[in-house]
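Every protein chain except one is present and positioned as in the full complex.
== chain A ==
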């Protein structure tokens, strides 16, 4: 089988969704680690310095563009598979088993993924676009001069209750997507072994499903309450 045929099979496409999904999983770890600097009340020094470094390092810029392409590949192939799966059952059942035979999370992947996609569009427009192409105030910290004050933009955005709610909902969708997504990607790559299944579940549910989304969700909530008090 040629690679072109391979990636046109159902398994080949699933492998692309899984590989891009795992890449995105590794991205969210790095992204969260950097974002935690937003919680420092240092006038934005740590966060803005970090954001300026990310914005100017060539390799990181390359990865950042790759990331947007990866999200698109992931979403497009996943949606394509979802439609194919829908047409595989033209007449639906009158009675369905609900959660008796599969987990709720595992059946909501396309929905949660789509919510995430909408969230990502809003999120990128709000911060990434403004940082790169919009009007942004400049600040200097000692050796670091004239960097964009993204810290201020973020703090300003999270004064607005509905934006905070949107971010929390986005992270709920991320949690639900990854509770099944990480385990599912491992299975797609053939990683299913009694010695490691416990660990895979723990990482998928505990780390990607709870800790990471919770870490992200805490940021807008804390910033909101700090500003109203």
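Annotations for the structure displayed:
The criterion applied here is as follows: a contact is a pair of C-beta atoms (placed from the backbone, for glycine too) under 8 Å apart; a residue touches a chain by one contact, two chains touch by 3 or more; residues count from 1.
The definition used in the following text is that contacts and distances are computed from a predicted model.
Of "Spermidine/putrescine import ATP-binding protein PotA", "Succinate dehydrogenase/fumarate reductase iron-sulfur subunit", "TonB-dependent receptor" or "Osmoprotectant transport system permease protein", only "Succinate dehydrogenase/fumarate reductase iron-sulfur subunit" is the UniProt protein name of the chain excluded from the display. Listed residues A:35, A:187 or A:201: the one in touch with the omitted chain is A:187.
In the complete assembly, the contact with the undisplayed chain comes from A:3, out of A:3, A:133 or A:162.
In the complete complex, the hidden chain is touched by one of A:59, A:94 or A:228, namely A:94. The chain not displayed touches chain A at residues 1, 3, 5-6, 9-15, 81, 84-85, 87-98, 100-103, 106-107, 109, 180, 183-184, 187-193.
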